[in-house]
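Once you've had a glance at the structure underneath, I'll fire off some questions.
Some chains have been omitted; the remaining ones sit where they do in the full complex.
Labels A and B are assigned to the chains in the order they are written; within every chain, residues are numbered from 1.
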Amino acid sequence: MTETFPIKQPIWCAGCGHFGVLAAMDASFDRLEIPRHDALVLAGIGCSGTVQNHMPSYGYHALHGRVVPSAIGAKLANPDLTVVAAGGDGDGYAIGGGHLLHAFRTNANITYVVMNNETYGLTKGQPSPSNAGGYQGQREMDPIMVGLSLPGSTFLARAYTGAPAQLDDLMDAAINHARAGQGFAFLEVISPCVTYNDNYHEWPSTLVNVDEDEGYDPSDRATAMALNMKLASEGKVAAGLIYRASATLREATGDSPPTPLEGIDLPRFTDSYEQVLDGYVG
Amino acid sequence: MEKENKVAEPIQIDDVNVLVSGQGGDGSLTVTNMLGSLLRARGMGVYTERDVLSRIKGGKAAASLRGSLNERFVVRDRLQLAVIMDEEGLHGVANRLGGDSVLLYDSSDAPIPEGLISDDVRVLVAPFGRLAVRRLGRILYKNSISTGVVARILSIPDEEVRTEFRARFKRLGGAIIDQNLKALDLGFEIAEGMELSSDTGVFRVDKGDIGERLLMTGNEAIGMGFVVGGGRFFAGYPITPATDVLEFLQRHLPTFGGVAWQGEDELASVNMAIGASLTGVRSGTGSSGPGIALMQEGIGQAGSGEVPLVVVDTQRAGPSTGMPTKPEQSDLNMVCFGGNGDFERIVLVPGDPEDCFWLTVDACNLAQKYQMPVFVVTDQAISQNTASVPRFDLDQVKIDVGKRLSEEDLKSLEKYQRYAITEDGVSPYSVPGTPGGQSLVTGNERDEFGNVTTLPGIRQKMADKRKLKLETAKDDLPKPREYGDESAEIGIVVVNAGWGAGMDAVDELKKLGVASRLHHPRTLWPLTDETRSFIDEKKRVYVIDHSSSAQLSGVLMHAGISSQKLHSIMRYDGTPLRPVDLAEEIYRRETEK
């Protein structure tokens, strides 16, 4: 076998939530039997932004905040790939917040996993937009509620790195959703930062697992929104598969599914090129 | 103040420069288009220049046109004919009319203000607008009416005009054709009153023998170059005057299995293009100054991570939002030196639509072969003005994807390193989907495998490797082109619309007895040896700086050219470069010596 890049150990602090996310993602490719060479894992900048280095897929280290457009570009260019974007909450909600909004809106077939520790780990602990700021215990920004507010969103889920079984399931579901051409799959994983925001102890009592609620119908956007608003006002946060559109309102990735890109050798196109030129003869 | 019409034999000309000015949206610019077609039909090359404001409706809108026996890419300062639809249009045109010029004026609303137009200009006046409304019921017909007079002024036979009208209005149906032909006849009638009969007007324009030509803007040519150069993914965000490229590609790329995507902003666009490029698909983005400024970080990422990326910068007058519809060449510093840290890039600066096509094809190849950002930088003038250019010979196009590894290639390797240090600095690459070629791409410093590192030794090697790529690319870089007297002592260096203006300036200087040689680098960064020797060999070199901080001169000096040799001629008032302006300035400086 041709030797390729050595898979090093992460340099995260012992106990960092990101270990669990990496493990779940890496294993998910195996569970779903996705050949590693068909997967492109893109990550942002942050402690979280190194996951791709620890898996044997194609990996790309994007700019801070730009992992989502990078991933969408890759997927539009080659729809045959399994494209997974990953990153932190600073990366995804602060500097990348605009792109997230538009990713929900345009619903491209990629999976996006955010490791939310409510802080900027790598730059040493500044507050991020999703932290439980001054809004009487409500998180300043809940990206899943933002997602619910947009008609284009099709998959919204939240896992907890401290609950690995559910994380595994949701990871599989998120990757499958996009691979199956059902659109943008958004998975937030609560992944505490032991060094700057160690709140592992809070999460078990904060998270309310909708997957355990028999009566919960994740295909009903309005109910999902109502529940999330109620939970937020109680200082709680929903976990599980919060919303999955039963049918997409329009095809994913924009107005029409792109044809796969079929090579650019000149001869096969020459005639059509000449036709375009004909339109400019004058 | 209407003047008496002198009757005389038409003046024979082989170079006709016409300006039409009206209000945005009043259709007066179609006069230019019709005239363009008429001249094309007579075997001339045509060049059309628009001058509009960045607003939607209303406001002065002007277009000018040049017909010539060779391909020329500028409208000359001195006009043979100005067609002015209202008083506002008179201002700014007065100084472009002279002894052998004709002014055709629509007097519907106001007469020509006393003293504005020099006495030796031949002035023809008629109330086109009022006549259109009275006789044909719609003011729009003033354009067809005036076209009739214009044709007579230029001694274009009536029948040629009718044929052109029938062709042009064909798809609009019989009634419209008829009304416009009626308007045309009214125009001929008015011309008769001005003692201009068919085929014996004020001027008689030579017939040329320029055969089939494409009529294209630089933006369209860039779009076409991207498609033919194998570009299959383009992401952009609307911005004047760059939007046309995105729109061309949205229209044409899908036919070829490609995607042209309107991103939510320029940051998304450049990063989408980078993402697409990772898959091996030739990708690009484009914008004008403000958008390119926003893309600086992304472009550096392509430079650092060695990701192929074509970036089109359609320059407009800055700084900041500046003057969106006005020409300038003031992003040169940004494209050559913008972005953080040291990264390699190639900057191509085409000079006309044909050049736009070929340099964009080159950009697609260079970007992928050398895995770096390649800029195609134009200005508003060449991007939006229409020129007739030879049909592109697609047989000359070559596609070179560089060191791309197939599954088989990979198998034969002992190890595959995305950033392998090689003799030429270029690492073989594998793209997602290829078994066994898994690899890491990053904008951080990294080792050969792509793992992030800060070890000084490795860092140094990686930086050297990236520098080496630019050395290696040297022979592949588009070569400069020149015009004028090869043995002249005086050199003139230009980019973009400077090429068209410069050619005419060289001719003008020759008439004034000054021999000069025009040099268009085409590759601005890295500066080619040819450009260096050109400057070396000339005694004095004038640099046409379409910017207030002399950016082209700055780029040359940055590259090590001595300031002693360089003489900057600057323009930064938002108007196009004009050949006579340039020639006169050079002449002045030469004779002052």
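Note that in this section a residue touches a chain if its C-beta (ideal position, glycine included) is under 8 Å from a C-beta of that chain, and two chains touch if they have at least 3 such contacts.
The shown structure was predicted, so the numbers you read here are calculated from the model rather than taken from an experiment.
**Student:** Can you tell me how many copies of each labelled chain are present in the full complex, written as a formula?
**Tutor:** Taking the whole complex into account, we get A x2, B x2.
Quick note on the criterion: only the chains that are shown with their structure count from here on.
**Student:** Whole-Å distance, chain A centre to chain B centre, using C-alpha means?
**Tutor:** Chain centroid spacing, chain A to chain B, equals 42 Å.
**Student:** How about chain B: which of its residues touch chain A in the complex?
**Tutor:** 36-37, 40, 212-216, 220, 224, 227-228, 230, 232-233, 235, 252, 254-259, 261, 263-265, 267-269, 271-283, 297-298, 301, 305, 388, 391-392, 394, 397-399, 410-411, 413-418, 431-444, 449-452
**Student:** Along chain A, where are the residues that touch chain B in the complex?
**Tutor:** Contact set of chain A toward chain B: 1-6, 8, 35-40, 42, 50, 52-53, 56-63, 65-66, 69-78, 80-81, 98-99, 101-102, 254, 258-262, 264-266, 269-270, 272-274, 276-277, 280-282.
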